[in-house]
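What you see is the complex with one protein chain gone and the rest in place.
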């Protein structure tokens, strides 16, 4: 079987239907059995004059990262597409509209700039669509038709998806759009019969599990639903808004509520109120909103209140780069907030983990009576992967509330000091267990107590409890050679996929390298991380932030040389960049 | 000359006039030429049923720390004072009311619990005051009279201070209170003529600089005034409120404004607005308020807006221990806030430094166009020290605004990328330099720009700028032997005084120890800190927090053994505790 | 001569000693003797008792301040959150378990200052929670700074020249925000508090109780017992609380009447 590794980009101006076309492509390819990972980028303004780019990587094996080399570009707007040239493979294929709606400015045609080894396929996307459907709007679909014909993709998958997508706009629109697609298809078959490049299509493996094409945000929503989320409180913010909107369409049917509140302070406040009664609650936000939650997060630490908070990171600081990706909230998630405020911070590295870690955040929050921060990032939230539909056992998300013994009625101590630091928690409504929770320092009963011994005891308890949670957090996973490594890469979040991809390539090249995936960021598995570092001559920590935040957090564990690879660009760290660094380090080492 | 080292405590219930008596004691002793360091502790409730304790340490040399051994206790309430017993020196002197307003409960008299070597002096504080002034309220002053007689303190200093303090309540009250004091004085001279313990009084040194008895908060207010503060924006919170109140009484006369706003978000927002126009502005808060400022602090980093923020730390997390001390906001000050947000964090270690670092925060904020966070803590804010009146040269606080060249009118770039990272800043009102500042990522002109290269460039610039500020920040100061050390103590904030005291004692005992004072917490002087650590066999980091936050920040610099000494008690780390740890470490080392 | 504060304190003490209500917790209130909060405490407790609510079915959420300490003195469930956030938390509690009776309590600084952004939304969302504002027009716990409802001319250490801002009128705000139940009450009239609370707790929707009270320790100028006692009087007999527009018109000219200003006919959405 041929190994397929195909990256397709569609580039246009907002309004060109770029994102829609990319979505359809992903769905159709997924349907056809390809594995997919795709990520769009679009402007922060609604109708700015911004560029939209979708990038999809397809193959037979599971796709774990995007690469910055594109094999095929569909240009819906030549001027915008010119910016993509540096990212096209030397022998890339370019499909473009040879009769676009507005004439291409002098010297701005993509055809005029393509490098010699590239293959160009012009087609009158607009005219094809207009002729087929009566509307030029379908030119993005005509372009998909050209693509499907050129690569001999399973056209029924496209037709079905197009029909489905436009059903809500009426039978006529849907049929017209399918015709636009077909027009593109016929055009390419007729015009370039001898330049077609049929792609092998994966055989449908028997008994394959159902696959879903999910974004990280959908997986987060599904994970929360799987965990029996009762109340979602949120405030719109990119890239977390789709989580709220996804749940708004589904949670009410399950008897839950989605409430858009007046700000993020209110959102986290309501989450704490709901969880106080035992009803699982969650909020999702991004940097600016997360910043506003700081005070109540510290209160939750002190009052030992459960909460699940998704921080969908975007480019920072402040309002920053609302539609770009970054991993720069790590230290704020771990250390943000005055006082000694240990809490749990976990970070998924792919869509499947978005599901699992979100679901498991609920019992963790309940059991350890603490805020659990799930750190994702734009690249994870908005990418789509087609994955086996994840599921989680009822056990894994079962109610983790430790209730007090009934005979404690009347003498219940909410903050009883225990060896684990975990105190039984009674819910309002339980007769005889009335108590107060508070962010003031308190004694075991919950009554304010500022005496020195008490503060020490309660600080110890809170710390002990969170450190104890390590037992329930996934230990770091090692990939690659088990022995001594020339370079050991330590990665988290969306960068991990790229790191693993780079390490796999390096190993294919015979290099002695490995990779460590960390999903538990606080508390973290010191021993395991140190063990991996100890067998690495050089430790490489690639991160999508400026200051090397993971390195700040765990760097002290490294007894060897640590090298940071940081990037503040708002775009993912690609495997090739990490691979380049590995080569450089091993080269240095040898010289 | 006898070396005097005398710690006096007054203990009572709120309402007993404990704090007032302690204040008068400090003033009178200071007046008499003693050096003083004093710190009160009181309940978080206004009229809770809380214990009030004032502690003052007096001597001839400058006092740098309190110790937890008290030489003399004035008990205004026996039941409360019993809690102080463990902190009394074996041979402590105890003055108590032998006919208090409400009878002392069975078994709760301090006299009944004093240890054998202690000296007890009973006097009818209440009766003396009632007889002398007609009101039992002055019993705290009668107690001071007893003290003054017993130790042969300069009584005129007391009388003058009492007169001054009560002047506002009318001549009659003032005179009555002086009579209460005198009554105590006469009583002790008459009753215990052969048990008096006259204290040597410091000779008034010729040409001594004027001394002031300032709290840290007063010094902060004075520092801000010295720097030409224009606008203060605040929201009440312990222990920062007195800064606002101090300035409210003084700033308007200098043409400035003190505005109490609706919350801390508004306070920092207004500071940013004021500084934007070039008018120096400041806010002071504590943990909970500081948490709320998180988002706008990150915005200030991105928009490169100056701001001066005093975070007067108290026990945390959350509302925590409002009237107790702690150093647990360090990581929040340095890392708090999503995104890569380098800012300047400095921390004074005594009252004089409160003045200087606050004053210098303004030109620093201006020059580096960044929030400057001045980290103090309750023990520093509310202690009083009698110090030489500090002053700062006009140069040191001169306007540090780098203005653009006039010929840039019309083509001005607010965020011009320079080698230092500092861009000339034009103020609103300047013709031809109109521009926008923003927390969105922006190009050099200040126009939103989310392109990869631009984000990298601007992130580099912001980081470079803050790292460059190191040149203007005090390097760490070393104390003790210059050579190899068995134990090198690294300390910051209010704990530094205790660390230095402990190190001095240890050196008196012939131990090879030293101490490093760090006031620049971000950026920090890596090389200097590492050099000190490198010559320490063991590095000891004592901190008043649970997780060892300074160690988290700079621990990676240590190549030797680092030992943390942490305490979460809400009370200061005393020199004896640190000394004990030094002994333990050196003992271990030797064994 | 006994001051009103003294009289109230004595009254409260006699009530405490009578043990008529057992909803108080074992904790002694940490308020100053004579503080108006004792009267409010009594009024609320009485309402809960008379409504026959089980203590364990009641959650009192509070922010920070002297008023914010309330839950510690009550034998119900209590959630003492941070400054200004009682309403968000209270709404979360209600959605978490709609069977609970939920009260939010707090001071004027807490509710009109730092927490003032949540009030409009709690009102217009109209969940069935009960918000009792302890309005002493001062920041008590931080030792006497002006609050958003402080009258002009108040001299404190933070305002040595006297305050200059227009005070906020919480009753007017609640009505403007669309609250479906609005009452104005007085700490010196615990019985009035009890009556209104009973009606408000029964009301299915957001109920707001604006309680005038006195900080005896830090306000000697405006909201003293004397001044308040002399001012307040009941709403005129026959006042019809069913008309929101009328209620607003009245509150624009009348700062002194006590009682239920507005109650929407019961059809609250939650």
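Letters A, B and C mark the chains as written, and numbering starts fresh at 1 in each.
Everything that follows uses one rule, which is that a residue touches a chain if its C-beta (ideal position, glycine included) is under 8 Å from a C-beta of that chain, and two chains touch if they have at least 3 such contacts.
Owing to the predicted nature of the structure, the values given are computational and were not obtained by experimental measurement.
Every shown chain touched by the omitted chain in the complete complex is listed here: A, B, C. For the chain left out of this panel, the touching residue among A:35, A:80 or A:319 is A:319.
One of B:110, B:259 or B:586 touches the chain omitted from the figure, and that residue is B:259.
Which of B:270, B:473 or B:585 touches the hidden chain is settled by the complete complex: it is B:270. Summary of contacts with the chain left out: across B:249, B:279, B:417 or B:470, the touching residue is B:279. Summary of contacts with the chain left out: across B:191, B:391, B:434 or B:509, the touching residue is B:434.
For subunit B, the residues touching the absent chain in the complete assembly are 230-231, 233, 257, 259, 261-263, 265-279, 281, 295-296, 299, 303, 427-440, 447-448. In the full complex, subunit C makes contact with the omitted chain through residues 112-118, 120-121, 123-126, 148, 164-169, 172-173, 176-178, 245, 248-249, 252-253, 269. Contact residues of subunit A toward the unshown chain are 45-49, 235-238, 241, 244-245, 248-249, 252, 258, 260, 262-264, 288, 318-319.
In this text, only the chains that are shown with their structure count from here on.
Annotation: 45 Å between the Cα-based centres of subunit A and subunit B.
Residue numbers of subunit B whose C-beta contacts span two or more other chains: 44, 288, 318-319.
Shared interface positions of subunit C, i.e. residues touching 2 or more other chains, are given as 69, 82.
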